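Every protein chain of the complex appears in place save one, which is left out.
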Amino acid sequence: MPETNRPLVISAPAPRTLDLIFTAQALRRLRERYRIVEADPENIAGLGAETLAEVGYIVGQPPLDEKTLERMPRLRAILNVESNLINNMPYEVLFQRGIHVLTTGQVFAEPVAEMGLAMALNLARGIVDADIAFREGREIWGGEGNRSARLLSGSEIGIIGFGDLGKALNRVLSGFRAKIRVYDPWLPASLLRDNDVEPASLDTVLTKSDFVFVVAAVTSENEGFLDAKAFAMMRPGAAFILLSRAGVIDFDALVAAVESGHVLAASDVFPEEPLPLDHPVRRLPGFLRSAHRAGALDAAFKRMGEMVLEDMDLMDRDLPPMRCRRAERETVARMRSRPVTVN
Amino acid sequence: MPETNRPLVISAPAPRTLDLIFTAQALRRLRERYRIVEADPENIAGLGAETLAEVGYIVGQPPLDEKTLERMPRLRAILNVESNLINNMPYEVLFQRGIHVLTTGQVFAEPVAEMGLAMALNLARGIVDADIAFREGREIWGGEGNRSARLLSGSEIGIIGFGDLGKALNRVLSGFRAKIRVYDPWLPASLLRDNDVEPASLDTVLTKSDFVFVVAAVTSENEGFLDAKAFAMMRPGAAFILLSRAGVIDFDALVAAVESGHVLAASDVFPEEPLPLDHPVRRLPGFLRSAHRAGALDAAFKRMGEMVLEDMDLMDRDLPPMRCRRAERETVARMRSRPVTVN
Amino acid sequence: MPETNRPLVISAPAPRTLDLIFTAQALRRLRERYRIVEADPENIAGLGAETLAEVGYIVGQPPLDEKTLERMPRLRAILNVESNLINNMPYEVLFQRGIHVLTTGQVFAEPVAEMGLAMALNLARGIVDADIAFREGREIWGGEGNRSARLLSGSEIGIIGFGDLGKALNRVLSGFRAKIRVYDPWLPASLLRDNDVEPASLDTVLTKSDFVFVVAAVTSENEGFLDAKAFAMMRPGAAFILLSRAGVIDFDALVAAVESGHVLAASDVFPEEPLPLDHPVRRLPGFLRSAHRAGALDAAFKRMGEMVLEDMDLMDRDLPPMRCRRAERETVARMRSRPVTVN
Partner (left out) sequence: MPETNRPLVISAPAPRTLDLIFTAQALRRLRERYRIVEADPENIAGLGAETLAEVGYIVGQPPLDEKTLERMPRLRAILNVESNLINNMPYEVLFQRGIHVLTTGQVFAEPVAEMGLAMALNLARGIVDADIAFREGREIWGGEGNRSARLLSGSEIGIIGFGDLGKALNRVLSGFRAKIRVYDPWLPASLLRDNDVEPASLDTVLTKSDFVFVVAAVTSENEGFLDAKAFAMMRPGAAFILLSRAGVIDFDALVAAVESGHVLAASDVFPEEPLPLDHPVRRLPGFLRSAHRAGALDAAFKRMGEMVLEDMDLMDRDLPPMRCRRAERETVARMRSRPVTVN
């Protein structure tokens, strides 16, 4: 392809790197099809008029102001590979111009869903404590060790939030003949039914589930919406599994609910990360801990690069991007997940 | 129902008890429909001619000799709720007379399959060690902690043995878009394909799988068939999950293969149960232990009673039993699983 | 393989032929592994002592008496490729000796299920009459032509009989999110639930279904059990689809129910085959006719040979046959389907 026909891409993917999100082969393809300008995210404006005039895509989430955007008349999309949208660019201007703001967070859906299922099965069968007991020669053999064990098969399951992660969770649960109810106020009921789950109110999900999975993003409206009252509504012995962000729950209330023996819980996210060494959840029985590792698999990161290539290919052909998630005019300002600083 | 129309059932379910395998409601139904004679399993012959003459069903696996069987002309079925067939009755006579020998072991398929999946996910994500590290303040946050993590989704999975347990495993794996290969020399290839799995040789299953599940029963022919050579054929880092009986593998060879770092493993069964306190597997890194607890859930035991009632109902109507597994003339003598002594 | 090690097979598959049920390749395999003796079905006894003494398998359903069977001490199985069991051999003797009586009728399950689904969709959308109208220039365009059209998706469906055919039907219906109820008194309710269908009484199936599929075999007990009263119970406008044998219904009553406009119907089977030219069903509006063609596809016949080879291979290794259906001691005498005379 002649040099000038290859669209120009600004690469500013911090905290990711191109090597993290592209396989060697995908990176080769990227360089073949595009002219890549590696840029300091803090100084996109400094790239020079000639470069800015030709920018087709930005990979990353650098701060941008209206002026700089005006200098990029051919910009089609910002491919945010960190995936938590922060308020560092004039989104309204982007939407008016039809510049897509795309996120690649769905790469985490599958690994997080697998971790969520693993957590549910671990809580249902007491696997961690049983293994520790076995190491120490205190294991209990056979049915005696299963007093509080239970099955996922045929159980009632609640999912709070039904974005990519909720859908992935629903898929890995598909072999369990469970009754699955979903609470997601951002989605129409009929769309949930199309996914073979039952739309339900938050109260129904809390009161009727043996397992509750929380995969809702934090927004300006739902911070801490799962609190002591919510945990009290849960079935005694039910399992609460937190996979999205700690901000959506009252973490202390969850610790108290587990401490009291009312519910079991597992979490991949915490109010502070890293968590202070003296935090009570560290030694809380009935609680399974994971240090924000549910999604961050290399296989997931590598899919980001694939998604970026697939959507740029569509946009190169004047088609809308179909692979990444698009930021929405109505909700972009409501998202409150803090971006990650480590991968 | 007039007393004499209710079929007579000998109850000798040791080591189970009627209370273990029937819910209160099912037990009521059993007593309404049948005359129950609770018998000493060691002395069925001593029940008296009148009783023996009327026996329709035996629930349990008491020793029986040809003479005693001759005195039970109306016997239709022996419902073995322990489920490991032992050589304590003249099976050939039973087959000739068309007396069904039924086992209820499939109640364990679902709980064991869930445990097997949990083990696979635990090995894939290092969940136990990560939780222990977190308790001790040594946890690693984010992707750094996932160096050797992997996904089940899209992986290659091998299942050795495709009875009730293999099928249940295949079902809970259905949401993972994995490539599933099965080795089972007792089943025709087309039947495996009907179950959406790929029939494969043992070598193919061993060499091409990221996860190998062993759910084959021990027979006179397959004791120790998974040995050092088999483990050496496995992919480096693959996971070996043993769910049926320790007798099918060379346990020491498995320990060595894990110790060397070649594979990861999990097991619910052990060469001796309970296992000596100094057995090396107790502290072996890369090994997940479960003390023969995978199947023995109360919910599973209670299904045995249901199965017994459903099949007796069919036989009462001169129909063949369809719920329990029937012992087969060709293979009854080949089965070598030791019966359990505790539930 | 040395000649004498190859098991001896009597071939008497009438009305099938080896060429009908084996592909060229399968036939080659059959001849490589077995010594084939093509026999006159009416004179198996005349084969000579030496031959009879070595017979391992009979492919076909020739008349056999007790004496002749005694002369075949090595007989393992009779593979009945016609598949309707007739009363021309001492089944009790076969069962006592552990000689399997196997049928291959399940090869028809898939083609019949596809035809059944096609019939349901045709009745739901009036496809035949619409095509005829189009040929004649009388077609009605758009929604006007859909006054009585309906969807299978989300409908309530009843299946009467849940053998191989019922299961195949359930499978091809799996993409329709329909509520499926099954009536089958020969199967335990829990087994139906395991197949993701709801066990139901005959009355419930008749009164609550938009589509009723009949796939029950004729037995000594169910001849004509679907009669005028049954059809009257059906929902107005519901569709009745008969796929097994005409003997299970009162055919005149079905004709009357369709004539009155109460229900729609389709059938692959008729009280007489061929049907008299003046039979009223030939021109009955609201009735879709198929001349016993639902199952008889070449692809189905060729699978019979595969099934025979797969089960003989298992029996050669002293394993029980797992591919064909086995005749059951309790029910063999109850089956009343007339064998076919043409393929």
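To keep things simple, chains are lettered A, B and C as they appear, and every chain counts its residues starting from 1.
The rule is short, and it goes like this: a residue touches a chain if its C-beta (ideal position, glycine included) is under 8 Å from a C-beta of that chain, and two chains touch if they have at least 3 such contacts.
Since we're looking at a predicted model, the values are computed, not measured.
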Review point. Which displayed chains does the hidden chain touch?
Key: A, C
Review point. Of C:L27, C:A45, C:I86 or C:A118, which one is in contact with the hidden chain?
Key: C:A118
Study note, to complete from the structure: Of A:E54, A:E156, A:E259 or A:E310, the residue touching the omitted chain is A:E310
**Study point:** Touch with the omitted chain, as defined above, among C:A130, C:L191 or C:M322
**Key:** C:A130
Check your understanding: Hey, which subunit C residues sit against the chain that's not shown?
Key -> 110-111, 114-115, 117-119, 121-122, 124-125, 127-128, 130-132, 134-135, 137, 139-146, 149-153, 171-176, 273-274, 277, 282-283, 288-293, 296-299, 301, 340, 342-343
Review point. Please identify, in ascending order, the residues of subunit A that touch the omitted chain?
Key: 95-96, 98, 185-191, 306-307, 310-311, 313-315, 317-320, 322-323, 328-331
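The rule is simple: only the chains that are shown with their structure count from here on.
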Check your understanding: Line, ring, star, complete or other: which describes how these chains touch one another?
Key -> line
Exercise for review: Starting from the mean Cα coordinates of subunit A and subunit C, work out the distance between those two points in Å.
Suggested key: 51
Exercise for review: Among the residues of subunit B, pick out those that touch two or more other chains and give their numbers.
Suggested key: none
